[in-house]
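Take a look at this one; I'll ask things after.
A single protein chain has been omitted; all remaining protein chains appear in their positions.
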Amino acid sequence: MSSSGHAPITPVGTYIMVFVALLIGTGLTVFAASRDFGALNTPIALGIAVTKASLVCLIFMGVRYNTPLTKVVVVSGLLWLLILFGLGLNDYLTRSWMGVPGR
Amino acid sequence: MADVRQTRAGAVSPVAHASAHAEHAHHPRQQHHFYSMEQQLEASILGMWIFLVTEIMFFGGLFMAYLVYRHMYPLAWTESSHELNVILGGTNTAVLICSSLTMVLAVRSAQIGSRKGQIVNLILTIMLGSTFLVIKYFEYKAKFEHGLVPGPHFDPHELLPNGSLVPLALPQGSQIFFSLYFIMTGIHALHMVVGIGLMLVMLVFAWQGRFTPDYYNPIEVSGLYWHFVDIVWIFLFPLLYLLGYHFGV
Partner (left out) sequence: MTQERHSYLDEPYGLKAWLLTRDHKRIAMLYLVSITFFFMLGGLFAAGIRLELLTPKGDIWTADTYNKLFSMHGVIMVFFFLVPSIPATLGNFLMPIMCGAKDLAFPRINLLSWYLYVIGGIIALVVLAMGGIDTGWTFYTPYSSLSSNTNVTLAIVGVFVAGFSSILTGFNFIVTVHRMRAPGLTWFRLPLFVWAQYATSLVMILGTPVVAITLTLVAVERSLHLGIFDPKLGGDPVLFQHLFWFYSHPAVYIMILPGMGVVSELVAAMARKAIFGYGFVAASSLAIAILGFLVWGHHLFVSSQSVYAGMVFSIITMLVAVPSAVKTFNWAATLYKGSISWESPTFYIVGFMGLFLIGGLTGLFLATMGLDIALHDTYFVVAHFHYIMVGGAIMAFLGGLHFWWPKMTGRMYNEALAKTSAVLVFVGFNFTFFPQFILGYLGMPRRYYSYPDELQVWNVLSSAGASVLGLGYTLTFCYLVYSLFKGELAPANPWGAKGLEWTTSSPPPTFNFDTDPIVTEPAYDYKPHGTEVTVG
């Protein structure tokens, strides 16, 4: 533990394991995309991407050891992205719902 | 001095702070308006994450455009995506993942006080980042040659296995796909360039022995930026390259 009281130092082994997991994830994504799973292709690809991003975020970026405030900041960023996507797509996906021509 | 509550900022009571001050001078890297190195580091990390949130929203606008147009032109999306080179894209993904490893090892080297570790890993990170950009250059060059750059010269052609270029009829919306492809990967590449610049600066600092286990804020927050740029690519790769991959493989 460093004298500044900062987070514990992660062992090299952990970093290597994450690195290998990320490479495997990439390979999996490419493999899954080469098969036709129909409507599942996209969720599979995104699911793997989210897992990889989480590994980078929590372990490489060290968010698992950060203060609760930092974690709130990270989550807020993602939440706001979802607001943009959600309320934005709320228009495009509901275009014929109310039976008004053209809207 | 009654009722001095501990604030959530972890503020120490003035009595404790004054006596700590008397015991040792401020760390040479501690800025005047902070009362401890820990406060300074936490402020730096918090600050960098807030900046990364702005970057999330910045790229977010592009992803929003992607989602809307993919909804509107699903066929254009799969057909155009098929024209992207998955091998180069996949290689670039692996390159960036390696660079994230070397980046985190560079920060770790600073945490344990290894100057050599910092220098080696920073150089590797810079080299891997540059490799990414070189591969990107070749990808873009191929797009130009195949007439896939939107604008007045958009004239899609496909490279057949026998080496000949044949015209390609792409559906309505394909120019938008390629515009988004260039804009998203282009802005990502710009961020990589900035990242490499940052790492060069960190390399100079590491060479000068500036980072110690007590103080490594700049390399830590630069690392956060680097990893973020990696995460953006982790999403760009499947969304841009892999949509049309199961056609004609």
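By letter and in written order, the chains are A and B; residue numbering begins at 1 in each of them.
Here is the rule we go by: a contact is a pair of C-beta atoms (placed from the backbone, for glycine too) under 8 Å apart; a residue touches a chain by one contact, two chains touch by 3 or more.
Model, not experiment: these values are computed from the prediction.
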Among B:G90, B:G173 or B:P213, which residue is in touch with the absent chain? B:G173
Only one of B:A65, B:L159 or B:V201 touches the unshown chain, namely B:A65
Taking the full complex into account, what residues of chain B touch the chain not shown? 1-5, 7-9, 11-14, 32-34, 39, 42-43, 46-47, 50-51, 53-62, 64-65, 68-69, 72-73, 76, 150-152, 172-173, 175-176, 178-180, 182-183, 187
Chain A residues touching the chain left out here are 69, 76-77, 80, 83-84, 87-88, 90-92, 94-98, 100, 102-103
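FYI, only the chains that are shown with their structure count from here on.
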So what's the Cα centroid distance for chain A and chain B, whole Å? 14
Tell me, which parts of chain B touch chain A in their complex? 37-38, 41-42, 45-46, 49-50, 52-53, 56-57, 60-61, 63-64, 67-68, 71-72, 86, 90, 93-94, 97-98, 100-101, 103-105, 108, 111-112, 213-215, 223-224, 227-228, 230-231, 234-235, 237-239, 242-243, 245-246, 249
If you look only at chain A, which of its residues touch chain B in the complex? 2-6, 9-10, 12, 15-16, 19, 22-23, 26, 29-30, 33-36, 41, 45-46, 48-49, 52-53, 56-57, 60-61, 66-67, 69-70, 73-74, 76-78, 80-81, 84-85, 88-89, 92-93
